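Let's look at subunit A:
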Amino acid sequence: MSDITVKINSQECKAQEGEYILNVARANGIFIPAICYLTRCSPTLACRICLVEADGKQVYACNAKVKNGMNIETVTENILKERRAIMEVYDVNHPLQCGVCDQSGSCELQNYTLELGVDSQTYSIADTVRESKNWSSVLHYDAGLCIVCERCVTVCKDMIGDSAIKTTARGGEALDKSYKDTMPKDAYAMWNKLQKSVIAPSNGTEQTNCSDCGECVAVCPVGALVSRDFVYTTNAWELNRIPATCAHCSSGCHIYYETKPTSISNREEKIYRVTNEWNYMSLCGAGRFGYDFENTNVSKDEKAFALAIEAFKKAQTIRFNATITNEEALMLQTLKEKLGVKLVNDEVRAFQKFLNAYSDASGKSLYGSDFKELMNSDFIISVGSILRKDNPNARYVFNNVQKMNKGAGLYFHPIGDTVIPTFGKSVETFNHKVGLEEAVCYLILDLFAPKDKLSDEVKDYIESFKDGDTNGLVELLGKDSAKFKASFDKMMGKKSSFGLMVGEDFFYHEKSENLAKLIALIEEVTPLNIAFIPPKSNALGVSLICELDDEATGYTIGYNENGDFKLSALGDGNLDIPALNQQEGTLTNMNKKVVPTNSALEYNGYELNDIMKALFDVPRLAIDWTAYLPVDKGFMSHEFDSLPNHYTNAGVELRGYSLVKFTREANEIKVDRFDEKAILEGDIVCRANPQRQFSDFTDKAHQINEAFGLYVSDAKSKSIGTSKAEISFGDERLILDVMVDDRMEGDIVALPDFQSKHNVYGLFGTSRYKIVTIKGV
Partner candidate 1 sequence: MSLEQFKDRNVGVQNYRQLDLPQSPTTAMCKVKQVAKRSLKGELFVGLGVTVREMVSTLFGKGLHTTQYPFEKLPISPRYRAIHEMLRLLESGNYRCIGCGLCEKICISNCISMETRYDENQRKEVSAYTINFGRCIFCGYCAEVCPELAIVHGGRYETASEQRASFSLFEDMLTPIDQLSLQQEYQGFGAVSPNADDNIKKTPLAY
Partner candidate 2 sequence: METVLPEVTAVGVIIKAVIILAVISAIAGFGTYIERKVLAFMQRRLGPMHVGPYGLLQLIADGIKLFTKEDIIPAHANKFIFAIAPAITAATAFIALSAVPVFPDFTIPEFIPLLGGTFVPSIASDVNIGILFVLGMMAAGLYGPLLAGMAQANKWGLLGSARTAVQFLSYEVVTGLSILAPIMIVGSLSFVDFNDYQNEHIWLVVYQPVAFVLFLIAGFAETNRTPFDILEHEAEIVSGYATEYSGMRWGMFFIGEYANMITIGVIASVVFLGGYSDFFFIPAWIMIILKVAFFFFFMLWVRAAWPHIRPDQLMWLCWKVLMPLAVVNIIITAVVMMAMA
């Protein structure tokens, strides 16, 4: 890729070889109408309105790449004629219901109709009955409004990976032949296609049965796809947009909370929906629909506050979790330094240890890459993560690499998944035995490390698995090595950038230290770019800011966790604290960025900083702590109010700042061999949440209804045979509903941890898998 210059409307523009004309124009502030194109997805050429003239030839701006010295005209007489005809066609039989439509005011059909001055209609065709339907618990599709731009289809395929919807036959009348000769060419072609299609779930039923991420809703340019909860509740222009950061998982996505007073009689603000910059980042269902987790009806309870101060004075341990801002984490760390309390955090501790071990081995304070970079690679490997459940954005990256970069992917995980293989033709999945994570690392070393870079010891160890043409490691991980070799060679063709994402299995592992070293070694000797998937919301921030302890002792304060004295944003504790949509602060996301979030809703109670103020001489506001985040850990001393939180028109992410990465000289990395006997056999349970559930906060949101239960594959549910199962961890027993996740495969079952009251971390300890006995009851 190299810098080139092109001329758009005689304006000189810098561009990169291979960029689309449309994106170059947008980055340079030149307007080209476009409906069907989504920035990070493949062009569909459904709308044809982005027509421009490049070097005298008509091309589609969203699909044509720039060439050095190209001359581009965005408006010519013919193009205007085409565009106007296209908009007229879109308006044919479009219901005149802007008055009630949810998209009115931000509707691209409205906008372009106006922009192109469509004030009369030349075309007509008999209308077809198109009914509105509910596709899932969140999706509402009004086919009458749909302009079949296919953005929803595209985003679901290219970003989300579910491919849950597709175009299907509308069954309308065919176009009158005479139009073909009389109409502008592109408009006719567009209409011809439009008239034949509507959108429907791709599984042939009435239900999408998808991830319910709502991204299709976000991208829909008209009011055709709307979330069921939002339909007809308000107009877009009545809503306040508050830029914030989603607090549910470590992606830390940029979101807007859109608020308006609850009702005529209740003037308190309420969040009506969450929107995002869908051209530049995609949300998951938790982020989009799990927004109403605020702590309501809180006032300053002085009695409880006095008790809280007492509790803090005598506390020996503070137990908290990863759903916390950097500032709060810093306050807790301050408490540790001043009062000598222990800090216990089950969600972060293992990750912190892993990160430290990695740093010790590699000499780098942070993993080298991030997910933005991984998205540009053309070969992506995922280890230790249930991509579909652990982190939606990691999964979008994995999928997008397949779709957009003609990429290839390797997916290593003990739990089989039916969705991952559909991401692309060049995806190989290894459903290996639990306990062979180190073997995965050795295989990666074998596949990607130049032999001269490996120490003799490691080289010999890897060689020891090979026997002629069979690679014992591949066989050990459950694949036929000859077949794999053939397909792997194909996958490697024309690949230039490689990425590896490391997930939660590696952190919660008996051998996590050795795994960390192996990862460090892989990073050092292979071309793979490496990024970790921090387990929960602000796990990275907490692990950098807090010195965590392993064991809780004595009088314990629970901060959104169980304890002798409980501070809770869920409204169930001894003292109320604000939820993350009610407070300002920063979060550290998995892209190693410190991003700000804002309060969308009012909160009138006490917060942690009030307790800090009562105990010590500390800043007045929680956000005053932002500038004091530890610089030696990579934070910068920026004031909260100076942190930007938006995307530019060119798609540049201006959010907070990136952590500074420190490097020091490292010793040669010594890795241990693995023990094949560590493989777990029997009934195995894995700690994993259903999609869209991450914590008590997502659980509280009314549109997130995935229940707490035992998630099993279809086959496993048949073998259990009942709708409830008893699962015993030695002495501890749980009786849970059996929930079938039809996209899971294999015998391993998943036990969620999103409800802290079940103390699931306690059951699992430092590992993510346990051998248990499961029986139907």
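Criterion applied: all candidates are chains of the complex that A comes from, given by their letters.
In the analysis below, a contact is a pair of C-beta atoms (placed from the backbone, for glycine too) under 8 Å apart; a residue touches a chain by one contact, two chains touch by 3 or more; residues count from 1.
Quick caveat: nothing in here was measured; it's all calculated off a predicted structure.
Every candidate listed (1 or 2) is part of this complex; the one in touch with subunit A, counting any copy, is 1.
Within the complex, the subunit A residues that touch candidate 1 are 98-100, 104, 119-127, 132, 173, 228, 231-235, 237-238, 261, 263-264.
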